[in-house]
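Let me begin by presenting the structure, written as structure tokens, before commenting on it.
For this view, one protein chain was removed and the others were kept in their places.
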Amino acid sequence: MRVPILRLGRVLLTSLPADLTDQQVMDLQIDALALIQSGKADGLVIDITAADVVDSYMARILSETAKMVKIMGGVAVLAGMQPAVALTLVEMGRDMIDMETAFDLEGGVAKVVRLVASRGGRHDEVPTT
Amino acid sequence: MTEPMHGVGQILLQNQAHVLDAWLARLHDTAPSAQPASLQLLKLELGTLVEKLTAFFLTGEGEGDALKSVEAQAAAISAACARDGLTPMETATLILSLKAIAGDLLNRESGRGTNELDRRRAALDAVVDKLALVTFASFVETREEIIRRQGRALLDLATPALPIWRHIILMPLVGIIDTQRARQVMEWLLEALAREEAHIAILDVTGVPLIDSRVALHLTKTVEAARLLGSQVIVTGISPDAAQTLVKLDVDLSSMITRGTLRAGLAEAFRLLGQNAKGPTETML
Partner (left out) sequence: MTKSRPPDRPEPAPGATTRALIDIRIQDDILRARQASRTAASAIGFTTVDQTRLATVVSELTRNALVYAGGGVCRVLTRLTVQERSVMIEVEDQGPGIADVTGALTRGFSTGRGLGLGLAAVRKLMDDLVIETCPGRTLVRTGMTRRR
């Protein structure tokens, strides 16, 4: 089963389940990039509150997804990581998660909005001077 | 072996009260730092030891349950001494003084210069020496247990995480930071961030006497872990000494927000909160 991605305004939201397989993470990457490409969204918030394990594979796919979104002109934020997961990732090595982070879903949305604004605004708007 | 031991046993049995009195009379000299309350208890315990020792000699066997029982009693006395703050010297002297007391007794009862006396004294000395060793091991063990317990208590005490403002927690670190403590601090800080829904943690290291590259490494890890949670850490109170050390050791602290004083750190926390709160959210949604 694919992880659903919701759209709130111009921000994509997705919440990862606790028992996420490698295939589901890959599918999520493909789906998110397709939605960014469609031009309906500027950013992506991935909520991982439920995830009690983030191993090196998942960390890499998430970081790569963020980079891909960035190359496509968007912003991706990882939100709601558990303290134990953060500790484990830091012990595993430097920069395991190479992407923006936020405290929770709400903070993630705010961060996407802020980053998009600081970058020069929405994709579908002509800047008003 | 049986005869001399049995002989010692008989002599002890007939003079139990005398041995105990002589032992107690010496207590003030051998253990001057003992408190009255612990002396009271010690008297009872020593009485039991004399009884068990007598029973052991009467069995006439070098090994066995009787000896184990004597050793256990000596270990219990020693552990009590360690808990009551007697010095190792006092504790050892206390046990060893039995040699002189019982030795005098043997001299008196066996008749001087006889072979019998020599063998009895040898039997007595062997046992008392053994007890002294048991006593020492038990003393050290008890002290170590106390130190471990205090270490744990100190670890719990010394690292509170205080919610000082909405979204801001303060964690003052006091004392030496070793690897185990650094790990613990990191866990507590992260759990506190999550629990208090804090966006910013101020880690004050004014009370940490030594900040070297190892401590700095733990600090940078903590900062990185907090970043993964979506929170920020401000480190305050780095002393001139620490600053000199860190620069000379070429430690990379570029990822860390540092401020000289707690006050400056707090100001920075408010600035960051204000900055994060701003943003044209409504235009996007």
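Order of writing sets the chain letters: A and B. Residues in each chain are counted from 1.
Simple rule for what comes next: a contact is a pair of C-beta atoms (placed from the backbone, for glycine too) under 8 Å apart; a residue touches a chain by one contact, two chains touch by 3 or more.
As the structure is a prediction and not an experimental result, all values here were calculated from the model.
Chemist: Please provide the labels of all shown chains that the missing chain touches.
Modeler: Checking the complete complex, the chain left out touches A.
Chemist: May I ask which residue of A:12, A:35 or A:87 touches the chain that does not appear here?
Modeler: Spelled out, the listed residue whose C-beta touches the missing chain is A:87.
Chemist: For a quick check of understanding: of A:8, A:30 or A:53, which residue touches the chain that isn't displayed?
Modeler: If we include the chain that is not displayed, A:53 is the one touching it.
Chemist: Using the touch rule from the top, list residues of chain A that touch the missing partner.
Modeler: Where chain A meets the chain not shown: residues 19, 21-23, 52-57, 60, 82-85, 87-88, 91-93, 96.
Simple rule for what comes next: only the chains that are shown with their structure count from here on.
Chemist: Measuring centre to centre with CA averages, how many angstrom lie between chain A and chain B?
Modeler: For chain A versus chain B, the centre distance works out to 48 Å.
Chemist: What residues of chain A sit close enough to touch chain B in their complex?
Modeler: 8-11, 42, 78-87, 89-91, 94, 97, 101-104, 107-114, 116-117, 122
Chemist: Under the stated contact criterion, what part of chain B meets chain A in this complex?
Modeler: 186-187, 190-191, 193-194, 197, 199, 221, 224-231, 276, 278-281, 283-285
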